[in-house]
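For this view, one protein chain was removed and the others were kept in their places.
Chain naming follows the written order as A, B and C, and within any one chain the residues start at number 1.
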Amino acid sequence: MNLLSKKDVKSMTIAEQFVSKVEQEALSNKIRVYAPMILLVIMTIVFSIYDSHFFSLKNLVNVLGQMAVPLILATGLTFVLLLGRIDLSVEGVMGLVGSAISLLLLNSRNSNDWGVWGVILPLVLGTLCGFITGFLHVKLKIASFIITYAISTIVSGVAVLLYNSQPATVKAQWVIDASQTYFLKIPLITWIAIIFYIICAIILNYTAFGRAVYAIGDNEAAAVASGINVQKVVIEVFVLSGFAASLAGLVALIRLKLGQVSLGENQMFPCITALVVGGTSLSGGKGGMLQTMVGILIYMELLNFLTIIGVSADYKNAIQGVIIIIAVALTITRGRKVIAK
Amino acid sequence: MEKELLFKTNNIGKIYGSNTVLQGINVEFHRGEIVGLIGENGAGKSTLMKIIAGVTDASMGTMEMNGKPFKASSMMDANKYGIGMVFQEQSLISNLSAAQNIYLGREKDFSTFGLVNWAKMNAAARAALDKLGLSNISPAQKISDMPFAMRQMVEITKVLDIVSETANDRALILLDEPTTVLTDDEMKILFEQVRLMKEKGNCIIFISHRLQEVLDLTDRIYVFKDGHLTGEVETKDADEYKLYEMMVGRETNGEYYVSQRQTVPTDDVVLEVENLAMFGSFKDVSFKLHKGEVLGLYGVEGSGKEDVCAVISGDEGKTAGTIRINGKEVSFGSPSDARKHGILSVPRDRRDEGIIGILPISENISVSNYGKNATAGLISNKKQTENANGWIKELGIKCEGPMQRINALSGGNAQKVIFARVLDSECPILILDHPTRGVDIGAKGDIYSLIRDITEKGFSVLLMGDTLDECLGLASRIIVMKDGLVTAEFDCPADNKPDQVEVVQKML
Amino acid sequence: MKKALLLFVVLAMLALVSTAVFAQDEVWHLGILVHSLDNEFWAQEAKGGELFADSKDDVVAQVLATDGDDNKEMQAMRDFIAQYGDHAIFVTDPASKANTANVVEIAEEAGAKVAILWHHADELEPADWDSFVVHMSPDDFVAGYNTAKHLFEKMDGKGKVVALYGQQGEDSAANRYAGFLAALAEYPEIECLDMQVASWSQDQAMTFTQTWLSKYDNIDAIWAANDTMGLGAIEALKLEGKNGQILVCGCDGIAAAYEAIEAGDMACTVANNGYLLMGYGASYAYQAAKNGVVPENPVIKTQAVLVTSDNVAEYKAMFIDGTPEYDYDDLNFCVLSAHPSFAELELEEKLGTAAAVAVTGAVVEAAEEEVAWNEIVDKINAEIEKGIENGEEGAAEAKEIVDFLQGLYNEIVSGEAK
Partner (left out) sequence: MEQKNKSFKTFFIQNIYILSAVLVIVVFFLINNSFLSLYSIQNMTTELAPLLPMACGIAFVLYAGSIDLSIGAVASAVCVITGLNVGEKGNIMILYMLLFGVMIGLINGLLVSKGKLPSFIVTLCAQSIYRAIAIILSNPHGGGSKNIPLKQRVVVNWATNKVLGLPILFWIAVLILIICIVIERKTAIGKSIFAIGANEKAARMAGVNVTLTKLCAFILCSVGAAIGGIMYTYKLKSSVPTIGDNLYMMAISSVALGGTLFSGGKGSALRTLVGVLTVTAISSGMNMAGVNPLWKNVVYGIVLIAAVAINSEKGGRDLIIK
């Protein structure tokens, strides 16, 4: 039915009404799907008008550089959230991997110089943490919220033990070079993040594993019935998230050079918030890589803008909280019978 | 002509804890036949299906497929042998497309280097759907955008595709109540396909509570009762009456619906609905419900009758019209508002909207009326348990006791608990939305006499029957809906029920 | 049951990592209360306490981490006391200013001696308590002030500065920033463009600095409330090639900061010398418990050195590459200045020592003889108010001092009434 020639509701037959209702729902669903993107565009325009520094090339490059760590983490967390799980251990794993790398490369604390192995082994270690998390979650049947919290506690404790309270500064020349390398004016670490993001997007959208993740998040029983090995997929997702956290640890270390637990501090909750703003559902099955990118961009722009216009530091967190609630309210899909948990 | 043996079981049994649910089952399935499995809920037929399909393990006994020992550790494993099962409950992923659902778990057939070629998959899905005559389903369409029946067809397509691919027409396909949500047309297509499969040499096992369908479709029927195989008949030798007898060991006849106890409605109007409408679903619906009356609401799926119930029970909002209770106009925004006005419903989807699974029976009964067992706002758990015990006795609920979790009960018993809940709430107007769906025949009879009991006590019932037969049998008046409009109203006095053909004419 | 066994095994492992020592006669158990060991400075402090314990045969030390949580600190103290009773002694870098009152109360109740570093609650005087032996502090305010002042001097007293604040809600963050503001007030030609809360985080400091660099093109210096944030700022500057051009300071004196100073990326930091602070704090508590030696002037300011490119080599060798050796029996070694009470310290800061002694004497005298002190004060107050109205310089400050004296007087009078 054409919206322009809308008939009087009363004189419509039920069939006509039904068609128009379905069309309306489809339209509003579409709006919901695109709402985060619309929000992103509006934000960018309004911010640019409000403060000319915002849209300067330099600032955009900044935002891109700062985006590297959150983007990598959020990419890994996308899989976890699509399963309807949560992973609080990424902060701890980031800290552990960053600390371990800093101690194995040329550094200020000891005489190690393991070269490329100094990066690979910690990445494997972090990925292993993801495996342990997933394995315990699946086998002991402990809620992911608690098991990942416990793992995070353990892992960050181990990290401090590794450097024994005195974090090491990385001296390896290639790390220093890497932090100052740009392609097309975009920092190398952002390229790492973008490549990881693209690979994960392909995995999610073009592999059996990706379909299985959606299937489990939407209807675990049905996924089992379709012959999907749910336990295996869940463990694999935590392994992927563990690897993402490890990679984020590496990138954070390249950025900051000092290998300590706090590399990972306050990284996870912002990422999850960003994912939800982008349109990923916490209950699983809904979301995707596009939503992840949009969410991260919205979040980073907001953060950057609040700093640029010099909002008082006392009020910044509170203002951010209010804005996020409003953004989520605007973009999240809610029907009459939707259950919010 | 003796057909080639495809699958057989030797003394299969299943024990859950101390509870033996299946014992000493020996069945044989041959190529090119359709076998019906019937029995009351909890008789063990679904458990047998699950064992064959690899969903659960057997506690004892062995199985053979194609003459070789068979043991499946998972459904996928069973699929490899050519055994596939269509589940009673929907097992599709709603945010994936039809094609992705059909080939879920089998993506590697369409993958190169681990990457899936979606175009190729859609083309294959197109072909699979066309084979079943389902040209109206687009492979790229998301399941969440499809109506219920269409989803069921996708599910059947999926299973047929899985097994026909691997089994070379030596497949064993298990259909567990596939027709519950299908329209007549869809059912016809399904039956056609099933027969086609059979002719090619596959074996199809068909479970249904609708005996007429079983009689129409199958060649041979196994009857189950209390975990045992109690009978086997050639379909050509059976009729509905005989099957009833084999299943329940008691006769069914005109007294099935206890129509001699049908009440004559009084003149007191408890619920009056005038020009009720819900945009996109129904409009201009008006009727009156009298005290002590069973008012049947009938029509095909999608005729709007479901939404009429939903609006009156507070589950959905109306867009126009008025609802009056005892002559007073009311409006509600939720089922809890409706409850306050004395309306409560037995929902259709028992598993999802009826039982509160992990809570005990007593809590499930009291949830609609905690106040009953409370003094000064404090609930006495002792009273609540006693209350539950009372209902368990009164309704004959088979359970370990009021503290047993409700999800351990069979469908019929769980439904009785839901009835106990609505009766306990003391709401005078009850909406029974398919109250016997998925309930075995024994429990059905109990529920029918229960409905008679409550109307005698002065409750009024708005009934959406599972079958026309049931609706006509129980109701004292029937309203027929078609395409969102009321098309006819029939009086159904106990001694003079209207002709079924007449009713069907109004709804189609 | 299997799982219960699992838990039991896990707990049994605990016994292996535990190092419980049972109470013995004449062994003093030193509880070292620090925030946590995942921070280099706090680890330095803890090490200081342990160095002291190693130097004594009859002291056994245990580090108790508080995570900067008032509650955990109280719990840890009580747990320790439950074990060792009055043979427990404490040296604490308290979780917060306010919590020092609780620390003292708990120690007093158990008869355990305690030395407190850094913070003290308002009105909490060592002299009033048996257990509160000594308060030692290098003063966060001064640290913030000194680093800021060093930056401003290097800027020739003019230009633009931005500030990185520590963790909101923490005393040291607030005090260091107050020091920064005080220094800023002395340089009218220096403008502070922005302050952001980077919560001691290197990552956040780097992010803020990047944003500043894209917004302002005329920043001359970045004041950071600790080394970690300073290092974050330096990483951001390195990306722009501006390290060394824009001045950065830190505070605490961690290894990486010394290296940054050596490389010319950081202008200065403050070596708070955790070894000295906690080592001597422990020594004071120990002496008080064992020998009943209580310092006459229990409010002690210790030396906090401003480390710049001039003296960085010396301090790096002492604090990072090695551990300093001190003679812990020489209790006066750590003292920069010592004061009888915080009240007097405050007064001294305002009046200068000599004047303070004189005025305090007068007040005491007035209180004892109950001369018409009130009348005198009223007159002075009237003068001051006139001064304030006329906008005379120093009038407001004078009023503050008089108020303080009034308080002192009231205290003495009410104390005698008791």
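Rule of thumb we're sticking to: a residue touches a chain if its C-beta (ideal position, glycine included) is under 8 Å from a C-beta of that chain, and two chains touch if they have at least 3 such contacts.
Just so you know, these numbers come straight off a predicted model, no measurement behind them.
Peer 1: Need the list of shown chains touched by the one chain that isn't shown.
Peer 2: Missing chain, whole complex, touching shown chains: A, B, C.
Peer 1: Who touches the missing chain here, C:Ala76, C:Val142, C:Ala183 or C:Leu306?
Peer 2: If we include the chain that is not displayed, C:Ala76 is the one touching it.
Peer 1: Touch as defined at the start, partner being the missing chain; which of A:Thr78, A:Thr169 or A:Thr273 qualifies?
Peer 2: From the options A:Thr78, A:Thr169 or A:Thr273, the contact with the absent chain belongs to A:Thr273.
Peer 1: If the missing chain were put back, which residues of subunit C would it touch?
Peer 2: 3-4, 6-8, 10-15, 17-22, 36-38, 62-65, 67-72, 74-76, 78-83, 96-102, 121-124, 165, 167-171, 173-174, 177-178, 197
Peer 1: Which residue numbers on subunit B touch the omitted chain?
Peer 2: Touch set of subunit B with respect to the missing chain: 313, 315, 334-336, 338-340, 344-345, 347, 352-359, 363, 366-368, 370-371, 374, 377-381, 421, 425.
Peer 1: For subunit A, which residues touch the unseen chain?
Peer 2: The list for subunit A reads 83-86, 136, 140-147, 149-154, 156-158, 160-161, 164-165, 220-221, 269, 272-273, 276, 281-284, 313-318, 320-322, 324-325, 328-329, 332, 334, 337-341.
We adopt the following convention: only the chains that are shown with their structure count from here on.
Peer 1: So that we know how the chains sit together, what is the shape of their touch graph: line, ring, star, complete or other?
Peer 2: line
Peer 1: In terms of Cα-based centroids, which chain occupies the most central position?
Peer 2: The most central chain, going by mean C-alpha position, is A.
Peer 1: Provide the C-alpha centroid distance between subunit B and subunit C, rounded to the nearest whole angstrom.
Peer 2: Distance between chain centres: 73 Å.
Peer 1: Where on subunit C does subunit A make contact in their complex?
Peer 2: Touch residues, subunit C against subunit A: 37-40, 42-43, 165, 168, 194-197, 199-204, 206-208, 210-211, 213-215, 228, 231-232, 235, 238-239, 254-256, 259.
Peer 1: What part of subunit A is in contact with subunit C in the complex they form?
Peer 2: 53, 56, 58-59, 62, 65-66, 69, 108, 156, 160, 164-167, 169, 179-180, 187, 252, 255-258, 260-263, 265-266, 303-304, 307-308, 310, 313-314, 316
Peer 1: If we count contacts the way the header does, which residues on subunit A are in touch with subunit B in the complex?
Peer 2: Residues 9-10, 13-15, 17-18, 20-22, 202, 206-208, 211-212, 214-215, 218-219, 221-228, 285-286, 336.
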